[in-house]
Every structure is written in structure tokens, then in C-alpha cells.
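Report on one structure; see the data block that follows.
For this view, one protein chain was removed and the others were kept in their places.
Going in written order, the chains are labelled A and B, and every chain counts its residues from 1.
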Amino acid sequence: MRWWCTIYHIIFAEILNVIPNYLILQALREPETLTFLSLPDWDLLIRQARRANLLARICILLDERGLLEQVPSKPREHLEWSRVISEKHTQAVHWEITLIRKALAKAGVPVILLKGAAYVMAKFPPAKGRLFSDIDIIVPKGNLNAVEAALMLHGWAATHHDAYDQRYYRTWMHELPPMQHIKRMTVIDVHHAILPETAALHPDSAKLMAAAQLLDGYDDLKVFAPADMVLHSAVHLFHNEQLDQGLRDLVDIDGLLRHFSELPSFWHNLAVRAQELNLGRPLFYALRYAVRLLNTPIPSGMMEAAKSGRPNPLTLIFTDQLFERALMPTHNSCSDWLTGTARRILYVRATWLRMPPLLLARHLFHKAFISPKPV
Amino acid sequence: MKWQVISDQVINCCSWDDELVFYNKLSGDTHLLGSAAAQVLLELRKSPSNALSLIEALAPCQPSEMVMNEESYIYIEHLLNELNMLGLIEFS
Partner (left out) sequence: MNVSALSPSELKFRLRKTGIFLQTGSFITHLKTSISSVAEGLGLLYADYLLVEQQDGFADFHISLVHPRNLRRWFKPQVLFLFDGNPTFKPLPLDQAFPMLEWGLNWCISNHVNHCLIIHAAVVEKGGYAAILPAPPGSGKSTLCAALVNRGWRLLSDELALVRVSDGKLIPLPRPVSLKNESIEIIRSYEPNAIFSRKVADTIKGTVAHMKAPADSIARATEAVEVAWVIFPKYQAGAMACLESLPQSRAFMRVADNSFNYSLLGLNGFKTMTRLIDASLCYDFEYSKLDDAIEIFGSLKPQVPRR
């Protein structure tokens, strides 16, 4: 009975083209409208944003528009509380990168920063109001041992000592097991590719690294070129098993696209690069959901070009229903009866994309029955 | 070549009696400096200096036996390195 309801709901919703209109989305799309919010609405928005790790971001969006004074004092206090945390995180990232540079100075390896660390050092918009958990870098595969050794010499230690986990990361995935500094307890993820060896898609990481650009004022720190940064962000989001940071990741993509749109030929480069690296599908999804959920301004020419990465119409109906639920914050007020199912389906999808079926079955079995569970 | 304070950092110091608490705004760490290190820092704040000049400048505050011997030189060098490690001073 429920199966038929699902089909009916999906078709009905697609016909109505219903996009969720939660407060958090309103806040991100049109921050100016927040000055008209009632106190109960502020209460709910603060909770949604906190759950999505976007509270500090909203604080900054309002501050940049000179609207913070118009927020009632109680919600404004909450916004400022979260800004304190994000400022501390930013200070910590700067310092951590200073120490990583010191540690890797003699390894003779170009350090390319990824994701949050890259946004902070390059001063891109997604850095604003951001909370960080670890630092991600990418190095050539051949240099992995030297990098690991240099980090260990300077106080980072391997985590995930379980033999299965070690093999998972080193043999099948695209990174070393996360390394944690013994004193500072900070974590660094050292990647050698943006997708696992076992994945169906194989974007050429050497090309990405070759196109990486030095940061202003540094001779030892690089970030991906603009189009590559967007593509990496898209791949990261649409291949990620856990989507509880999904909206934040989409907000990153929105921020990058708005920022880079001012560069000449950016959209053209993005389309060409996606073709070149065979990343048309994740790019299609990134642009589609950025527009549908955040009203990101994207030229129609780009949307046309991105259609080459579009899945078949039936699949698209399903993925819309799945992502438009799973990308929402994990808060009761942003979910319906299908949300839990959507997250579970996308978890399996992401793991499927990472590994071939037999390996996937073995991995899921191991995770379910053998791996120690968190207490 | 002399030691000098990094003014951006030294601004975040507070002293009570002869000890000093310092906040490093790069690392976010807070450090307590004992009286010897605090005195060295306060001298350098007045003007850049090297180890020998510091020993001379601080001599009136030290017991007379400590003046101008190898031990006090090594000690001052050690303090200068500590202050450098903490990010308070630089050699230039």
C-alpha cells in the first residue's frame, strides 16, 4: 500500500514542482526578509540553522547587509554566540596550517589545500561563518609516504588502527587514515585523489594538481583552480554517504559560484573541465540543487551545457525527491515521513558509487556486524 | 643582529608584580612568564638588544655573583629562545 503512495506522492510532487520552503532556506535565499520574522519564527530558524551548522553564516549574511541591529536582542545573542565559535575555528585553522607548512617544508611536496582550509586561506566566501572539523590536503600518490613520515615526525599519529580500516583507507579509498596531532588533537586528512580508487568515476587527480594555483603571498601553499574547486565540492557532496552537512556543502557551492562568476570565462571553463574530467553528473546535480534550493544565479547557457550530465527523466524524479529531503538539516521541522528513507537510500547510493558491488556488500557487512560500535 | 619584540603580539601581555601573562593571538595559547623571562621581555620592549647588553641592563636586579659570566649568558640565551618559541620576539 505504502509503495503506491510513494509513487503517487512522487509524481504529484513533481507535477506541482514543490520545492521545500523552510525558514532556513528563506534565510539563505533572502536574508533581507529576516527583519520581518516573528519571535517564534526566529526561535525555529535558530534551531534549524544550528543543526545545519549555518548559524554563524546567517549572522554574517545579516551583518554584511547592515541588518544585524534589526534582529531582536534574544535571537541576535544566539547569532553572536555562534560567530564567536566560527572566529575561534578560523584562528585555529590558520595556526594549524602554519604548523602543517612547517612540518612538510622539508618533504619537498607541494601542499594543496582542499575544502574549508582552502576557502579560509584563499579568503573565499564559504570561509565566512564556517565551522571546521579537520584539515584536508591533497598530495601526489608517490609522495604519500614522505608526507606521512614528516607529519609523524612533527607529532601527528595514525588513527584507525584496526587492520580492516587501515586497508579500507590505504588500498581502496583516496586518502591516508586520518592523522591526529597528539598534543593539539587536531586532525589532518591527506588525500591523493578526489575519489577512491574503487569508484566508478576516475577524474585525473594529476590534472587537478597540475592546475592548482599558488595562494597570494605564499610559495608553498596551493588551492585548486576555480572550476576544479567547484567540481571537487560537487563530487564531495554528491558522493558523500552522510548528508547531515549537505546544506552547508551546497551553500559552499553557491558561494563559490557567485564568487567565481566574476571571473572571465569561468562558466565556459567549468563546462569544459567537467567534460574533460568526466564529472558531468555531479556538476549537473550541484547546479540543479543550488538553483532549486538556494536560487543561485546561473547563466542559462551553463544550465544548458550541464544537461549533458543529466540522468534519465525517471531517475531525476527520484533523485529530486531524495536530495531535496536529505540535503535539509536533520531537524524535525525540516523533514517529512520520507526523509529517513531518503537518507538511507542515498547512503547506500554513495557507498555504491565508491566501490564495486561485491566489495560494497563485504564493506556493509563489516560495518554492520564486525566494526566496534560507538559507545 | 639583535632580538626585538613582535609588537603585534606583545600588545597582549599583562603583568602583575614581577610576572607576566601573555596571549599569543596566532596560536590562541596563553602563557605565564616567570620574573626572569618577564624582565627580559620588558627590556626588549624598551629597545632591541642582544644577550650581552641584556645581562648588563638586568645586572642591577640580579645578585652580584651573577653578573657577566658564562652561566648567566647561557641562561639569558635560553630565555631568549623560549620567548622566540612562544612567538613574542624575533631575531633580525
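Throughout what follows, a residue touches a chain if its C-beta (ideal position, glycine included) is under 8 Å from a C-beta of that chain, and two chains touch if they have at least 3 such contacts.
As the structure is a prediction and not an experimental result, all values here were calculated from the model.
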Of A:30, A:77, A:204 or A:276, the residue touching the omitted chain is A:77
Quick one: say which of A:22, A:42, A:266 or A:323 touches the chain that got left out. A:42
Touching the missing chain, which residues of chain B? 12, 14-17, 19-21, 23, 25, 28, 30, 32
Could you list which residues of chain A touch the chain missing from the display? 38-40, 42-43, 47, 50-51, 72, 74-75, 77-78, 80-82, 84-85, 87-88, 91, 331-332, 375
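Here is the rule we use: only the chains that are shown with their structure count from here on.
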Cα centroid separation, chain A vs chain B, in Å, comes to 45
Chain A partner, complex, touching residues on chain B are 25-28
Residues of chain A defined as touching chain B within the complex: 88, 91-92, 94-95, 98
